[in-house]
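The structure appears below as structure tokens.
With one protein chain removed, the remaining protein chains of the complex are shown where they sit.
We call the chains A and B, going by the order they appear; numbering starts again at 1 in every chain.
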Amino acid sequence: MTQLPQDAAGVTPTERPPALAAAMAGGVETDEGGTSLWTAALKRLVRNPSAIVGAVIVAAFLIVALLAPVLAPYRPSTTEWANQVTPSRLPAFSPQHPLGLDPFGSDLLTQLIYGARQSLIIGVVSTVLGLLGGALLGILAGAFGGWVDTLVMRLVDILLSIPSLLLAVSVAAIVGRRPESLMIAIAAAQVPVFARLLRGSMLKQRGQDYVLAATSLGLRRRSVVMGHVFPNSLGPVIVQATLILATAIIEVAALSYLGMGSPDPTVAEWGRMLVKAQERLESYPHLTILPGLCIAVTALGFTLLGEALREALDPKTRK
Amino acid sequence: MTDNLLEAAGLMVHYPIRSGMVVNRTIGHVKAVDGVDLAVPRGSTYGLVGESGCGKSTLGRALLRLEDITAGTVTFQGRDITKLRGEELRKLRRHAQMVFQDPMASLDPRQSVQSMLTEPLRVHGLAESDRAEFGKNSAKAHAAKAASMLELVGLPRSALGKYPHEFSGGQRQRIGIARAMILNPELVIADEPVSALDVSVQAQVLNLLSDLQDRFGLTYVVVAHDLAVVRHISDTIGVMYLGRMVEEAPADDLYREPLHPYTTSLLSAIPVPDPVVEDARERVLLDGDLPSPANPPSGCRFHTRCPWRRDELCATEDPPLREIAPGRRVACHWAETIAAGRIEPHAAAVVPAKDAEGAGGSATAAD
Partner (left out) sequence: MTTTYPGVDEASPGSRTPLLSVRDLRVTFGRRGQTGFRAVDGVSFDISPGEVIGLVGESGSGKSVTSMAIMGLLPTRGVRVEGEALYDGRNLLDLSQRELCRVRGSQLAMVFQDPMSSLNPVVTVGTQVTEVLHAHQKLSRADAKAEAIDLLRRCGIPDPGRRFGEYPHQLSGGMRQRALIATALACKPKLLICDEPTTALDVTIQAQVLELLAELVSSLGTAMVMITHDLGVVAGLCDRVNVMYAGRIVEQAPRRELFAHPRHRYTEGLLNSIPRLDGDRDEPLHPIPGTPRDTIGWEKACAFAPRCRHATDECLRPDLELRQLAPHHDVRCVHPAGAASSGATGGASAAGRSPEPPKERS
């Protein structure tokens, strides 16, 4: 097809005087590009130091959790050194037990490593559950609006009005003392957060001109919502999910500390380790400090990564 | 009878004003468009002007059924489309498209240009007339059509792989235009197509729109607040005020001889980039602000700000839009009397031309 006779693009490089064209080369109009917003966000992410720190912590946590059977010197449930432990004395650190034993005669390093696994499984599963539940409600409310929206959001308001710990304890009371109860409890507390976030995000996007444009192009409503509104609403949700993982890990520890989760006392879990250690806080502070540090650092890692993601996905918020 | 591609009769778009915490009660209506009649002949350009809040954008969208129509009818290609629903409405979109004001907001930021341009083709398929050139519907044919469309709007093929944020405002608007034209529509409604662009780029886009119109025999409705832009591109101009059409005239006549007091004031308020003209112009300034469209004034809606208002009729009777000369419609009780110079505007509203003294005086002061 031919160019329009009077095309506004106007002066083409061939018409330009040679030296001028040469001077402009590189500066103006290159054919490079084709960077989607996701790619651009990723580029911004890897340039952000706190993202790197967060990512390193998260990666370390993931590796430790996934490779626990390989990395840990012993099996987690073993208490075979119980005879070395007395109510008032723990044996000193040794090459066999670099971090010593816990009050029940288990290897502390092993417990910490398997604790990561437990936190990861419960934290991730519960966040994924919360995300799915929340996303479903959010899409329902955000896509349809009207009375569906009102209904869903009132439901979410009710969920939000229950303190999350109370909610968790009630779930545990119903489901029983099992790891699943922890997951459900934490997920239940997250559902309203994700639902609200996604709905708000979708409502904001729905008011944008490109949604009107998609409608005016004759797209079906489902394609408009799933093809345009939803992908553009995901950014804040991804950020929130990362940040919530940090909270989830703390909550797993907190709920275990309160005695929820697996009834098997030999299952290694950071929160439960704190319970076991609290009587010896003065004599053996490392029993408390080490699991506490694990919880704090992991949570920090996810928070740093989440904040960095927020900046990367929405550069306008950067200072 | 002329061949009108698009007609509207008694068109109304009212938005409910809701209030209430649990149950939303409707406590009133914003009368964004409140009874508009217009006809757009095939192949022509109809310009809609007015200030923000006059309902011009709502009217533009309502003509495409992108707003819920409260009352009245829209006729497109001789068919009443007011009540179309579902599939039928979707199929209509092939023939009637829209160009938006803010090209950044109207392009999905996560969509590549290629995907953006081929999306309408995936939905509707290639236009009949394009089949010969690009073959049957296939991803390849769609991509070829997209590339040729890009070239037509003055962008290189390499733009296909890029994303909206990688373009300048003018280039983005070209993409928006390419997307609207890719289905070979008959009608294109452009809502403030250049107002978000840099001054030096506006003319490029205006020329592009004219060129495409000539090439495809398009019918345009151009909505804009900038009367100079609308006048340049339109054949007929409709001036809106508070949801009503107050004057309709051929583009040249409107500037030469505005008949409605609002048009006169609007024209005199627009700055002209020429000091000689500026200094010699007598201005008519309007009182105060636009009244709320939720509660428009009684009688003539413009009477609260009109420099020519009379005590009789204006505040009590709503003037109909009537034809007072061929092609010239105006909604003013006193249009003929004002045109004949028998009613003068209130003196307070008139700012005399400053040419008489102005510039010369300050020069002497400086010396």
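General observations
Following the convention adopted for this analysis, a contact is a pair of C-beta atoms (placed from the backbone, for glycine too) under 8 Å apart; a residue touches a chain by one contact, two chains touch by 3 or more.
Everything numeric here is computed off the predicted structure, so don't read it as measured data.
Summary of contacts with the chain left out: across B:Val188, B:Leu218, B:Ala251 or B:Ala335, the touching residue is B:Ala251. Across B:Ile17, B:Ala139 or B:Val272, the residue that sits in touch with the chain not pictured is B:Val272.
Within the full complex, the residue among B:His29, B:Arg42 or B:Arg283 touching the omitted chain is B:Arg283.
Chain B residues in contact with the hidden partner, per the touch definition given at the top, are 51-52, 168-171, 198-204, 206-207, 210, 225, 227-229, 231-233, 251-252, 255, 265-279, 283, 285-286, 288-290, 351, 359-360, 362-363, 365-367.
The criterion applied here is as follows: only the chains that are shown with their structure count from here on.
Taking the mean of the C-alpha atoms as each chain's centre, chain A and chain B sit 47 Å apart. Of all residues in chain A, only 1, 3-10, 31, 33-38, 40, 208-210, 212-220, 223, 228, 231-232 touch chain B in the complex they form. Residue ranges of chain B in contact with chain A, taken from their complex: 61, 64, 66, 90-94, 97-98, 100-102, 105-112, 119-120, 123-124, 133, 148, 151-152, 154-156, 158, 161-163, 165-166, 176, 179, 183, 203-205, 207-208, 211, 215.
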